[in-house]
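What you see is the complex with one protein chain gone and the rest in place.
Right after this comes chain A.
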Amino acid sequence: MALERLFRRRRAQGEVRDVPELWTRCPSCDAPIYKKDLEQNLYVCPKCSHHMRFPALRRIESLADAGTFEQTTRLKPADPLEFVDTEPYVKRLERYQKEAGRPDAIVGGRCLIGEVPSVLLVMDAAFAGGSMGSVVGEEIARGAELAAQENRSLVIVSASGGARMQEAALSLMQMAKTTLALDRLWARRLPYVSILTDPTTGGVTASFAAIADVIFAEPGALIGFAGPRVIKQTIRQDLPEGFQRSEFLLKHGMVDRVVDRRKLKEAVTRVLRQFVGGARAAGV
């Protein structure tokens, strides 16, 4: 939730950089990068391999087999609490929708991944910091149930600051709802791979993202329960270098592997093919 602001700050910083339009700079090593090259390299810096934010639709293209993706997400947010802080929630939603070009912070549907029939859901951190309200929760639950019904694997790419404050307790309930829906996959012995990207924190980490059969994290992603700012305020100490980054989580046993974005499809395919058991799926 706090991350929403962090993003805005980061983006604003990026915009003041003085580089010609076709070029951009790596926020990590500052190398000038030709934008077309960056896109082709899946938004990973060709010089230092820093993983930048990856637009949700490009993410789908990078994982789904070409031409197989069929979108199923379609829900729109409501404002059940008529929430107003410094600005009404409905106004914020309108702005996020305009900025992100989608109704809420998730997009996904049916596809093949390495020829394995799957449901792929991708969270969009560009929309309200990727926060989970009723729409994200419902789409994930429906995605899991769809996979169970149609005998598909489930792959979820998380990017979220956590639960959405403006839907308050209803957002909190999405943690239980998504977790419960995954049970349908379990009952059918269908695999679920969770991919954690920068950032995955709060109620998303503490629900569906953390209870997959296999968990991958992209390099350098911020992943945790509480945000670093909250922890710093609580303990009144500086946080150790690399704290809550993917490599830290690997070391502490919370994820199976840290996988470079350019190798993710290969890694996901490897897992899905073994679990769906099939010589047929593996093309052997």
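The rule we apply is simple: contacts are C-beta pairs under 8 Å (C-beta built on N, C-alpha and C of every residue); 3 or more make two chains touch, one makes a residue touch a chain; residues count from 1.
Quick note on the criterion: contacts and distances are computed from a predicted model.
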item	value
The complex's invisible chain, by UniProt name, from "1,2-phenylacetyl-CoA epoxidase subunit A", "TsaB protein", "Acetyl-coenzyme A carboxylase carboxyl transferase subunit alpha" or "Metapyrocatechase"	"Acetyl-coenzyme A carboxylase carboxyl transferase subunit alpha"
Listed residues A:Leu42, A:Ile156, A:Ala181 or A:Val259, member touching the removed chain	A:Ala181
Touch with the omitted chain, as defined above, among A:Ser207, A:Ser246 or A:Thr269	A:Ser207
Listed residues A:Lys76, A:Arg95 or A:Arg188, member touching the removed chain	A:Lys76
Given A:Thr24, A:Ser118, A:Ser153 or A:Ser171, the one touching the chain that is not displayed	A:Ser171
Positions on chain A contacted by the hidden chain, ascending	1-2, 5, 74-78, 80-81, 83-86, 134-135, 137-138, 141, 163-165, 167-177, 179-183, 201-203, 205-211, 224-226, 230-231, 234-235, 237, 239-240, 243-244, 252-254
